[in-house]
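Let me begin by presenting the structure, written as structure tokens, before commenting on it.
The complex is shown incomplete by one protein chain, all other protein chains being positioned as in the whole.
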Amino acid sequence: MTGVLLANVLLAVLWAAVSGSFSLLNVAFGFVLSSVALWLIREQYGTMGYLNRVGRALSLFGLFLWELLLSAIRVAFIVLKPNMNLRPAFFAYDLRVDRDVEITLLANMITLTPGTLSVDVSNDRKTLYIHCLTADDLDSVREGIANGFERKILETFR
Amino acid sequence: MSPSEFLDFAIMFSLLVSILAFLVVSLRLILGPSLADRVLALDSLLTVGIGFIAIVAIKTGYALYVDVAIALGLVGFLATVALARFILQRGESQPKGAKPGTEA
Amino acid sequence: MAGEATKDIEALKALSMIQDSPLLGDWLVIMPIVIPFLAASGIVMMRQRVDRHAELAMGTCLLMTLFNLALLLKVLREGVVVMEMGNWLPPFGIVFVVDAVGALFALTTSVLGFATAWYAANDLDMRTRRYGFFAFLMMLISGVSGAFLTGDVFNLYVWFEVLLIASFGLIIFGGEREQLDGAVRYAILNLIATTLFLIATGFLYGITGTLNFADLARVIPELPDSAPIETVGALYIFAFAMKAAAFPVGSWLPASYHTPKLVVGALFAGLLTKVGVYAIFRVNSLVFPTPDEAIRLTLLWVSLITMIVGVLGAIAQNDMRRTLGFLVVSGIGSMLLGVALGTENGFRGAVLYAVHSMVVMTALYLVVGVIQRATNQRLMTEISGLYRASSMLSIVFLTLVFAVSGLPPFSGFWPKVALLEAAIEVDEGFAAFILLLTGLLTSIAMGRMWAHTFWKPAEALANQTVISTSVFRDPGRMLPVALLVAIVIALGLFPNWLFVAANQGASGLIDPAAYIEATLAGTDRIMGGPSQ
Amino acid sequence: MEIYLALLVGCFFALAIYLILSVHTVRIVLGIAIFGNAVHMSIFAAGRLTREVPPIVPSGLAAPAEITANPLPQALILTAIVISFSLFAYVLVLVYRAYQELGTDTSTDMNIAEPQGGPTPDPDTPRGY
Amino acid sequence: MTEYITGVLLIIGAIFAFVAAVGLIRLPDVYTRMHAASKAGTLGSGVMLIAIAVFDGNADVVLRALAGVLFFLLTAPVSAHLLARAAYCTGLKPWSGTKADELSGQYDSDSLHLDSVTSEER
Amino acid sequence: MAFSVVAPFFAALFAPFVTQGLGYRAGWVLALVPALLFAFFASMIPEVRDGAPLIFSHVWVPAYNVTFSFLMDGLSLTFALLITGIGTFILIYAGGYLKGHEHHGRFFAFLLLFMGSMLGLVTANNLITLFIFWELTSITSFLLIGFDHKREASRRAALQALIITGGGGLSLLAGIVLIGTTFDTWEMHEILAAGNIGDHPMYLPILLLLLGGAFSKSAQVPLHSWLPNAMEAPTPVSAFLHSATMVKAGVYLVMRMQPVLGDTIAWTTILPVFGGVTLLTGVFLGLRQTDLKLMLAYTTVASLGLLVMLTGTSHPVAIQGAVLYLFAHSLFKGALFMVAGTIDHEAGTRDWTRLRGLRRVMPITFVAAGLAALSMSGIPPFIGFVAKEYIYKGVAGTSPQHIAVVATAVLGNAMMMAIALAVAIKPFLGPKVEAPKPAHEGPSMLWVGPVSLAALGIASALLLSPTVDNLLGPMIHAVEGERTVLDIHLIPSKFDAAVMLSIATILLGLLSFRYYDSLHRATLRWTGWGPDKGFDQIISGLIGFSEVTTAVTQPGRLRTYVTIVFVAVAICLWLPLITLDGLPSVGELPPLNPYEWGIFALAIVGLFAIIVAKNRLTAVISLGIQGFAVALIFLNFGAPDLAFTQLMVETLSVVILALVLTRLSLEETDRRSPSRSLLDGGLAVIVGAGFSAVLIAVVQNPIDLRLSEFFTTYSQPVAHGRNIVNVILVDYRALDTLGEIGVVLVAGLACLALIRIRVRKTSGDPVAPEARLEAAE
Partner (left out) sequence: MNTVILRTIAPFLTSLMVIFSIFVLLRGHNEPGGGFIGGLIAASSVAIYGIACGVAPVRRAMVFHPISIAASGLFIAALSGVASLFAGVPYLTGLWYFPNLVEGVKIAISSPLFFDIGVWLVVVGSISSIALALEERELD
């Protein structure tokens, strides 16, 4: 996978050199062009997996941004309402991801999305402790994480 | 409202709101009550500061101030990390009233 | 197209830069900075080769001494020497402007640096070196030299900070608790002093729009409003007086100078306060040549009280190092007297006194260092029997006792006569009296020290002093001291060259026209100015 | 405009000095930090203020098109800031070590370097000859 | 058009920043306040950086603005995590209205070792 | 000539080595030095007698108009001959006296050093040169008095001599400098040529200052006490320095300046009064003593008083008497001191009450003592007699107010005669008593000197006319300042008042000797305060005063120091503004933007938060707020680089503070009493307002932007940089930056050392053998 990414970057640089401009736009354009080229040779070198993964990463990122926006708005509503109806709680979440990078990514995403905030990961990396603002139904929150970010992370990285 | 008038309005509005945010955050900083509250307040202050720099960048037309904003984000993170550790160690290693200079 | 652009640049360069190439000799001006900087960084880079640090430092100081000697001769022969850093026209770039005073002081600095490095090379343990003793030494010397040579007031501030931080580094070596206490006092008070210097510089820029000494000398008389500039003058004098450890803001010196290692105390005593005095010279000469009478009178009284308070403090001490600290203060009073008199002879006396005091105080600290090494004691009441223990040490110490008291035929005599003459010729009889009284009290303080520690037999004390005489036979410690004592004697017996330099320096301080001309002539040629 | 800043600077100075006059070394250190800031702003104001236009030559021009802020004080302050920071770091570490070794952060309790803290004469001063 | 987008982004950003500030004041304990700070605060400043990108439009500025945003997104949750952890470990009690605390008792008070809990244990 | 003055110094350098090789016999060898010098000076006699003063000038400090120059006239020549002549005998005597002493070589060296100094003093033409030698005699005297350094009395006496003569020296120096500024020269011959300056406005200060020096050196009351105490020195020193030569330096100075300063009311009042009082005090105190050396010392004091008194009359004949007496005194007193030393050396005591009948065992010494005592008593045909004759001639022939002078002279001389007889006769005559040591005649080294000097006392009187023609005549001329015709004879030509006074003196002296014991006891009845006790009181008072002063000026409290500093700052800020009417007026204020108010408010909030902060972290974070506000101000006023740096630095400061404060446990509250708070607050507000006011005053006038315009113009085209601030930092003012990174490096290094240094906990061991550094890596 990294090999393909490297190839992609190298091709983009080659494009920039050939076209005589190292401006950002040109390099970015070269990157897209070389992605297309890599897509063309997908059968010979199996580059499709790489491209799929890039696509899934983009989709994860998009989901994240959207959730962040929602989350911020929700916080705004809570905070600006005269009567903040808070029911906070600390709860444990059983992790399926077990690599450090994935755990970190997940924890960060949880923090930036509505109502939840990662407090810590247990030392054996099995449990993520989360603080949430409205603890009416913790199980549905857990489920939302499991089926949302955690699944997407697993898809992207595995 | 012409585009530039609108932008001027938006800049002035956001500047004022940012400053207001600064002051409100500072209030938390003074009130505390816990150390974590104060560190959180400082962290928020820097976050708002990043926005403030962005506004100034647009106001002055020097978009390169974005670097200042990024740098502020970097060191702001460092500050929070260091202070969080400070809280941990203060809470842990040296209870109140411990006599100084007892080590080594 | 490209050629045209190049031509444009050349034309602009002709307007903004000095056109003549500097003579190779002009590089002497910057060497007191560059050499120790390179040496200091080299020492730190060679952290693992601790054994080479001392040699490098001594070699550097020796080289600097040679260069500074050449520089002094050049200045004495050719007048003020200037180098424009970055080739920019003064007052826009930074210039180093070296007159006789600056060159003389720089030379003294490098000599003292050599002596202390030599002594330290034989006195310090490897751990002290490992943590950069010699790097601090190098930086201290470069800071002091920079302060003596620069022609730019903000640059002067920078050198002040260099020497300050280097002294901060040096003061903590030794591993004693009282050092930390002394260092806290030293650091906080000195930090306040340099900060005041900085703000005064900011104000000065705000008033005059320039930072170059020579340019300031031209601009300030033309100013419409005298109140702000007088305030700035007062702030400068204050900040420098504090650095110089004048009464009543010099308490930091007796509070701290006795705490570090003796070799560090020797360096400090020789160099640090003199930088404050030198800065007062410069500011007095170029920036505020006709200070308010009130400022001058204040300075006069400050100088007199500093002399007396210093020497009384010296008499009151039992710790030999503290006595020396107070004597440093007292000497500062004498130098300030020369400045306060405001005459050419006054400046001459102050310059002579400064050189004398630098050498003698350094030597005294080193001698006390030898004594402490040998006896493991620091109180006069705990040390005795040195007279019998070493005649070499006795000669050295006695010479310094007489020198510091201003007795002939040693280095302290000539400055005293010159200052006395300066005071008498402007009818400051009381100042002359205080000057002489200080000399007498100094001889009492030091004479008692001599009687108690040297003449008094070892058996006279309840705890008989144990003297390890091998220290007195250690050439590594005794030779640097002997070198300084030889200088003290030489300055007493053959003071003519020193008078030549001091005369030239003092006349330059009173009438800085040559200094200004040397600095700004090139600019005037290009931009049109007073000398056109 | 400078006048406002001057007044603000006055507040900075006053607070800094109040802290430096404290007996607690850490407060002194904080005071020194604020003192530095006050000085930097003083220099800034002394070099006169210009709103917003930084002293940067726009790309492609030989000189700025409009009046910029005065660059020299900025350079001086930059130098001063870095120096103050270095000294601040040193003093802070020094105070910390002094606290560790002397067991106090109160300057009135630090009396090792100058033991005779009172007006009584030192009985140790040698007398006789 | 750029002006309008920029202006709107600025206003949005400022409002979020303000929200974060108000949250900091109004919310009852440090853990709840962190929600406000980490979400609204980050979004607020992020949006304003994007406003620069929109306003300027030069590739290098856009790239740096985006990199900045990415950086904040990376660091803000870490800050929150570290602070919350530090607060909890040093015994800062959550607000009395906190419904549940599954973290309670999981930290070893000396080593700060954090145990895991399985769903069965819950 | 210069070489002859410098020669003893060189000889001194070699003396220890010579002594190492030859032992006590080195005295004979080293005595060659003064002997040769004596010959050299003697060879000058004809020239000096016949002509004008000889001047030998060498370039020394041309940049300060100081020459190494010498003046040879009758006055200096006589002194030079006395110094070298007596010095020869003293060196020989010292060889025997200190035989076997561990520091014998050092002693010779000191003696030779002194001799050179004294020669320089009396021959110097340049006043600065004179002063240098003057002080050198003080220094060598200090070393010689303290030679027996193990005894506290010796150390005290040495310091006392140094302080009193040194203090007097300073007075002399002031006088010399005043002469220099008055005459515009320091060359003696030019000053002498200028004639009497009695009318000059600076006359009195010059006179008083010079007399300060002369009186201290020549032990005039009340500065006399050091001289008897100086008898702690070994006897050769007493004989040489403290009778024959050094103490005469003051007399020399008075005589030297007599032509210039003499013959005024001040001169003829001050000198005779001090001299007379000294004379009487000297003999009175001399009578109290039982120690032979002390008796001689007090008569020396008295003789010096007599000399000063005589010179102070400015009467030509009195001056003749003074010159004769000076010459005679040097001979007989030197001899008597050596005799006293020999007795001490051989009999083990100098107490005349314990010595009797030594004439048999020490015949040669007795002869020397007798001859010297007779000369001292003024018995013909000794030179002492001639001196006394002319003294009386001088004082008796003058105006009536000199009655007092005459009476003083007669009384003083008579008592001195009594003491002289007591010294010379009492130990030798009578039945032999048991001395601490079995006495016998000393070796030749111990009697050559006294015998020769005593013999000279009679020889010079018998050969009076050549002595006067060649030696004393020119000296008298020098002191009088003109060449008067001299008429000096051994045998009085007529029976005049002077002869009567002489006889009266001898009769009174004999009478006193007859009743010496009761006289001695009578003087002992008077006990009380004297300047010698006063010296101790002054020194201990000085120490006490120093302690009190230092406790006030150096109270040891950091807060006090800081307070003083800021009070001084407040004065520096406000005083010029107020006195020069520079208080700024605040006119039209330009409006501030609302958000600018906000930034200012943020800064104030930060400051406020620091004050109210109850714990460290709050204070640290509040520090962050104000730093952040400062950065915003920089940003707002077009300083992105500054804002950038400020943000980074403030944050890093907070980080380092946090790192450090982790281990610090500090007081939560600012421990200040309310009054102290008010005081500190008041001072802080005054200083803060002062800075504001000055800053406003600074910005009131327009600024000259030359520098920045230059930078702006050339940054891009010449320095190739568009960020002008950065170009200033790395090009225009790169040297600042270089120094500054030096600061950064050293700060890092210093912090490193500070953190690593291990400090000892015990404070018992006062000197650190080595730094306690922990090996880090």
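For clarity, chains are labelled A, B, C, D, E and F in written order, and residue numbers in each chain start from 1.
Keep in mind that, in the parts below, a residue touches a chain if its C-beta (ideal position, glycine included) is under 8 Å from a C-beta of that chain, and two chains touch if they have at least 3 such contacts.
From a predicted model like this one, the values you see are computed outputs, not experimental measurements.
Colleague: Tell me which residue among F:Ile379, F:Ala407 or F:Leu659 touches the hidden chain in the full complex.
Modeller: The single option touching the absent chain is F:Leu659.
Colleague: Which residue, F:Ile55, F:Ala455, F:Ile611 or F:Val730, contacts the hidden chain when the whole complex is considered?
Modeller: With F:Ile55, F:Ala455, F:Ile611 or F:Val730 as choices, the missing chain is touched by F:Val730.
Colleague: Taking the full complex into account, find the residue in F:Ala31, F:Ile145, F:Val649 or F:Leu664 that is in contact with the omitted chain.
Modeller: Final answer for the missing-chain contact: F:Val649.
Colleague: Can you list where chain C touches the absent chain?
Modeller: Chain C touches the chain not shown through residues 18, 21-22, 26-27, 30, 34, 37-38, 40-45, 47, 83-87, 132, 135.
Colleague: Contact with the hidden chain only, please: which chain A residues?
Modeller: Against the missing chain, chain A presents residues 20, 22, 100-101, 103-104, 107-108, 118, 120-121, 125.
Colleague: So which bits of chain B touch the chain we can't see?
Modeller: Against the left-out chain, chain B lists 64-65, 67-68, 70-71, 74-75, 77-78, 81-82, 84-85, 88-89, 103-104.
What we mean here is this: only the chains that are shown with their structure count from here on.
Colleague: Moving only from a chain to one it touches, give the least number of moves from chain B to chain C.
Modeller: Steps on the shortest route: 2.
Colleague: Hide chain B: connected chain groups?
Modeller: A, E | C, D, F
Colleague: If each step moves to a chain the current one touches, what is the fewest number of steps from chain B to chain F?
Modeller: Minimal hop count between chain B and chain F: 1.
Colleague: When B-E is set beside C-D, which has more C-beta pairs in contact?
Modeller: Most C-beta pairs in contact, of the two: B-E.
Colleague: If you average the CA atoms of chain A and of chain B, how far apart do the two points sit, in angstrom?
Modeller: 26
Colleague: Distance between chain E and chain F based on Cα centroids, please, to the nearest Å.
Modeller: Comparing mean C-alpha positions, chain F is 78 Å from chain E.
Colleague: In chain D, which residues are in touch with two or more of the other chains?
Modeller: 20, 28, 42, 45-48, 52-54, 56, 72, 76, 79, 83, 86-87, 90, 94, 97, 99-102, 105, 107, 110-114, 121-122, 125, 129
Colleague: Indicate the residues of chain E shared as contacts by at least two other chains.
Modeller: Within chain E, the residues that touch at least two other chains are 15, 20, 22, 34, 42, 44, 76, 78, 84-85.
Colleague: What kind of graph do the touching chains make: line, ring, star, complete, other?
Modeller: other
Colleague: Every pair of chains that touch: which are they?
Modeller: A-E, B-D, B-E, B-F, C-D, C-F, D-F
Colleague: Show which residues of chain D lie in contact with chain C when the two form their complex.
Modeller: It is residues 20, 25, 28, 32, 35-36, 39, 42-43, 45-48, 72-73, 76, 79-80, 83-84, 86-87, 90-91, 94-95, 97-98, 101-102, 107, 110-114, 121-122, 124-126, 129 of chain D that touch chain C.
Colleague: Give the list of chain C residues in touch with chain D in this complex.
Modeller: Per the stated touch rule, the residues are 154, 157-158, 161, 164-165, 168, 172, 177-185, 187-188, 191-192, 195, 198-199, 201-203, 205-207, 254-256, 258-259, 316-318, 379-381, 448, 451-452.
Colleague: Within the complex, which stretch of chain E touches chain B?
Modeller: My answer: residues 1-4, 6-8, 10-11, 13-15, 17-18, 20-22, 24-25, 30, 33-34, 37, 41-42, 44-45, 47-49, 51-52, 55-56, 58, 61, 64-65, 67-68, 71-72, 75-76, 78-79, 82-87, 89-92, 112.
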